[in-house]
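Remarks on the structure that follows.
Omission of a single protein chain aside, the complex is shown with its protein chains in their original locations.
Presenting chain A:
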């Protein structure tokens, strides 16, 4: 029996019974602890070795995602000590001198720091207002389309920009929008209008930046909402129809409340990114005439860490950014719970 692979059907009737039982117990455990205590559990009170021998395939499967998270999410965190050191490449990771919070003090005194924090918050808050709400609207619109083929085509077209690199989007943006050569401006000029500096004036740049961001991400953003909408019980809509609700009513009173939990979850996760933002997006869309909004935290991390080779400073800035992000997520989670939502944690 020990040689029978756990969970796989076996020719021996007795053994397969035994195995099936065990499967049940395992399932029971994960579903609810109190339940499993009531049942007879042959594994109760045995040591780690027993569990490993019995379920080693499952542990092996668990090992893959676990090691992924550890290698790529936790192990790099050890590098955070750089923020508290005067890191010199030649002296190495441990050989560099500890300096406490000196690096942070330096950063906060930097000319660009205040501006970077302001811009990061500004760009990402605006993104949150527009790039976050528009996918919800779009998902509702897509959900209302009854012709499956038309809906599929639209969805595919909307997803596509998500797969383009920002560098390519940036190049396309300048080809289309630049003042003296851009296709759109050439059209405007041909029709007798005056050329508009879409990307070459600070405020216009901000609008273009947001619009391009919305275009790039809105389709992809609808996926989770659409999934959540497909789970809405059709009886709710039927009942609403019986009650005489029109399309707007149904959207307002059935669809939206049903996906509220999803919206809140995504909102909390997005709040955590208010201090981050994409480096490539700025890098690809910026130019030197509109620099008012283009100095952000990721840009500084790149300039200090990669261009100047000051890894300590870049790490400290990154850590600062992450800590604020974490605080925001926790706060938002608290607020959501206060408002009667489930929250994240």
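Rule of thumb we're sticking to: a residue touches a chain if its C-beta (ideal position, glycine included) is under 8 Å from a C-beta of that chain, and two chains touch if they have at least 3 such contacts; residues count from 1.
The criterion applied here is as follows: contacts and distances are computed from a predicted model.
Asker: If you had to name the missing chain as UniProt does, which of "Anti-sigma factor antagonist", "Extracellular solute-binding protein", "cytochrome-c oxidase" or "Probable peptidoglycan glycosyltransferase FtsW" would it be?
Answerer: Per the UniProt record, the undisplayed chain of the complex is "Extracellular solute-binding protein".
Asker: Write down which of A:120, A:143 or A:200 is the residue touching the left-out chain.
Answerer: Selected residue, touching the omitted chain: A:200.
Asker: Can you work out which residue in A:84, A:304 or A:320 touches the chain that's missing from view?
Answerer: Touching the chain that is not displayed is residue A:304.
Asker: May I ask which residue of A:164, A:183, A:289 or A:323 touches the chain that does not appear here?
Answerer: A:289
Asker: Among A:89, A:148 or A:190, exactly one should touch the missing chain; which is it?
Answerer: Of all options in A:89, A:148 or A:190, contact with the hidden chain holds for A:89.
Asker: What does the interface between chain A and the hidden chain look like in terms of residue numbers?
Answerer: Within chain A, the residues touching the omitted chain are 29, 43, 48, 51-52, 55, 59, 62-63, 66-67, 70-71, 74-75, 78, 88-94, 110-112, 174, 178-181, 200, 287-289, 291, 303-304, 306-311.
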